[in-house]
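These notes are about the structure you will find just below.
Heads up, one of the protein chains got dropped from this complex, but the rest are sitting where they should.
We call the chains A and B, going by the order they appear; numbering starts again at 1 in every chain.
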Amino acid sequence: METQAPTIAPLKASLQAILQDLPLLYPELTLGLGVLLVLLGALLIPRSWRNEGLAVLSLLVIAASAYMLLYKGLPAEPVHLLARTLQLDKMAVAFRLLVLLSGLLAVLLSFREGKKLAGEYYALLLGLLMAAMLMSMASNLLLIYLSIETASICAYLLTAFSGGREGAEAGLKYLLFGAVASAIMLYGMSLLYGFTGTLDITAYGFKSGLMSLNIPILPVLLAAFLVLAGFLFKISVVPFHLWTPDAYQGAPLPAAALFSTAPKLAGLALMMRFLSHFLEAGIIFAGLRFDWQFILGLLAIITMLVGNLAAVWQQDARRLLAYSSIAHSGLLLAAVLVFRALGYKALLFYGFVYILMNFAAFLLVSMLKAETGSYKIADYRGLGSRLSYSSVLMVVVMIALTGLPPTAGFTAKLLVFSALWEGYSSGGSSMLLYLLLTGLATTVVALFYYLKIPYYLYLKKQPEAVVQVEGSTVLERILAGALALLLVLFFFRADWVMNWIEAFTISQ
Amino acid sequence: MLNPAVSSFGEILLYLIGGIVFVAGALLTAWIIRPSRPNVEKLATYESGEEPVGSAWGQFNVRFYIVALVFILFDVELVFLFPWATVFGKKALIDATDGMWGWFAFVEMTIFVAILGLGLAWAWAKGLLDWVKPEPVVKQQGSPVPPGLYEQINRTVAAAARAEQRKQKE
Partner (left out) sequence: MAAGVLLLPLLGALLVLLLRGRGHWLMIGFQAVALLISVYLFSRLWPGNSDAATISPALTHARWNWFTPGAGYPFTLGIWLTIPAALLLVVVNGVALLVQLFSVVYMWKDPGFNRYFSFLGFFVFAMLGIVLADNLFLIFCFWEGVGLASYLLIGFWFNKPQAAAAAKKAFLVNRVGDIGFLIALLIFYAQFRTLDLAALFQLMPASYIQSGDWQAVWSGAAGALPAILLTVAGFGLLMGAIGKSAQFPLQIWLPDAMEGPTPVSALLHAATMVAAGVYLLSRVFPLLTPMVLDITAFIGATTAFMGAFAAFAQHDIKKVLAFSTISQLGYMVMGMGAGAYDAALFHLLTHAFFKAGLFLSAGAVIYALHEAAHRRHTHFDAQDMRNMGGLRRKLPFTFVIYLLCMLALAGLPFLSGFLSKDAILTGTMGWASVARKQWGILAWLVPLAGFTTALLTPIYMGRQLFLVFFGYNRLSDGNEVSYGAIREVPMLMRFPLLVLALLSLGIWFSFDAFDFQGAWPMRLLQLPQVAVPGSLTEYQAANRLFDIREAAFRYHTFTGVVSAILVLMGLLLAYLIYHLFNGRGSFYNNKFVFRSRITRLSYSNWHLDAIYRRTVIAFGLGLMHFANWLDRKVIDRLVDLLGMSGVVFGHVVYWFDRTFIDGAVQVSVWVAGQAGHFSRSMSGRVQQYLLIMLACMMAIILWMFF
């Protein structure tokens, strides 16, 4: 908010505009209030049922936020909020819903881990969700930075939450890496501000400033790339992915599952928004033939290759999932690069399905950990006969992650591939074709490491009777079953998801 | 009459001079009335009980960070409150917006302070503000020497040293 209002009359109008904007931000405000409530709850709820109470409270907060979003926060047409710092359109609503969905699943997953964690855990989780939701709306460099930073700080703390050496180490690594990435991004932003004199990327001044002939083109490109680097860090695209395996291994499982969905999807939304404005401004760069699609496509290809190839060698289920998440990032980025409504739809579908299968995978890993006391894939040997329920679900989820029928993972991959092909065949860059080919090739690689888990579960013999440690809870079993069921269901009824996505398609 | 910009800097100059005089006066008074018995510890730079010279990679007690954070919490709050009061407390703006301006400023600052207050309450309730002395751990090394023996030896050695000193003075 501008404190030094130039004249009096517009001041009143802008204050009233802010008041009018507030209802559209109720979802975020609910989450923010939820953070405070959870903190209060952690102080007031007796220890005996604190974890359950806080988890239920968080669920309620998320549900209330979703309610606000669906029944109060749908603008008729794209609007700018809070003095043009936020841009609320259908895309933002879709991504905010996805973020809330992943938050819901994360809290449900946290019932077990939460016991070991203090009350701030849920508060940080809600804070992360709020920041991710703001990220998917931010259209002002300052707010972009603030939301990314809030999400990151919550994520650093969550990473360190599992306690012990492993958690502290992972948290510190993540923090240092993130600090450098955000410094780089901030540098890029300051350059952009210097070139244009405005922080609002939707403003006319931003475009005209960039297109001004007084500024040489290379520094602009450099600045833009530095800002993109910050986003790529959140999405964990190579070479900004190095924190991912360590952080996922050290973080509590539900938090790791959340990192690989909510901030990632919000980062993609942010990237789409930023690129769309930047590409508009970039018309004048045509003479230079600078091709964002090419450079980002190259990164996506490398990400897919590195993620999949490195995953083949992993022994730890969490690290395997971390590399798998990197590989999926590459594919999600590829969907962004189609720059068309089709790619956007594919992205939403993939994002939705990815949330389901990713949480299912993390949940099953957590259940198997409860049964065997280990995250090592080698320790899953021969569990298929003893833990038939979890094992069957694991097979379903792994098939979904690989992208094979009859699961929604297949449909999602198919949509992305066909969007890439559509983009290429209707006169797009040949980069899209390379992306498609890499995606296909890496799917074959993915088959090796995803199916390694079923291979150990079913085809390897159990060495000796393993002592059961904790055992999974009924809630976990139901949740895992439901997620797997949905994965299969949405293969057969993909149109249900597609109908939902159609409602949130931006009319570009 | 001086230039108003300069005259308003004159106030700051007065503050600066006053500050210097106050600090110098206090030191001077102390220098006059204190007894002068310097030793190595006293001559060392004050560093909150830490070793002032050494490797920069040395480990600090982690409580310093917590206290520093809590301090900054209040410090920032205070630093924020003053400009807030002067910048937002403009009657013209408040009147022009039918009081809305004032309410906005008030509500936002209330939220800010309330959140900080909750943070403090949290830190308090979690016992982060208690500066607990670390319990001295008595090492049980399982040596055959009874624990009292060392003290006894120390005492006799000290007594012998004192006797030696007395003898030298005489």
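Quick note on the criterion: contacts are C-beta pairs under 8 Å (C-beta built on N, C-alpha and C of every residue); 3 or more make two chains touch, one makes a residue touch a chain.
Given the structure is predicted, the values throughout are model-derived calculations rather than measurements.
Novice: Which shown chains does the hidden chain touch?
Specialist: Among the chains that are shown, those touched by the missing chain are A.
Novice: Sort through A:Y122, A:F240 or A:Y450 and give me the one touching the missing partner chain.
Specialist: In the complete complex, the chain left out is touched by residue A:F240.
Novice: Among A:L44, A:L142, A:L440 or A:I478, which residue is in contact with the omitted chain in the full complex?
Specialist: With A:L44, A:L142, A:L440 or A:I478 as choices, the missing chain is touched by A:I478.
Novice: Using the definition of touch stated at the top, determine which of A:L36, A:A168 or A:L309 touches the missing chain.
Specialist: Touches the omitted chain: A:L309.
Novice: Contacts of chain A with the missing chain: which residues?
Specialist: Touching the chain left out of view, chain A contributes residues 172-173, 176-177, 180-181, 184, 218, 221-222, 225, 229, 238-240, 242-243, 245-246, 290, 295, 299, 305-306, 309-310, 312-314, 323, 389, 445, 471, 474, 477-478, 481.
Criterion: only the chains that are shown with their structure count from here on.
Novice: Enumerate the contact residues on chain B facing chain A in the complex.
Specialist: For chain B paired with chain A, touching residues are 87-88, 92-93, 96-98, 100-101, 104, 115, 118, 121-122, 125.
Novice: What part of chain A is in contact with chain B in the complex they form?
Specialist: 3, 5, 8-9, 11-12, 15-16, 18, 36, 39-40, 42-43
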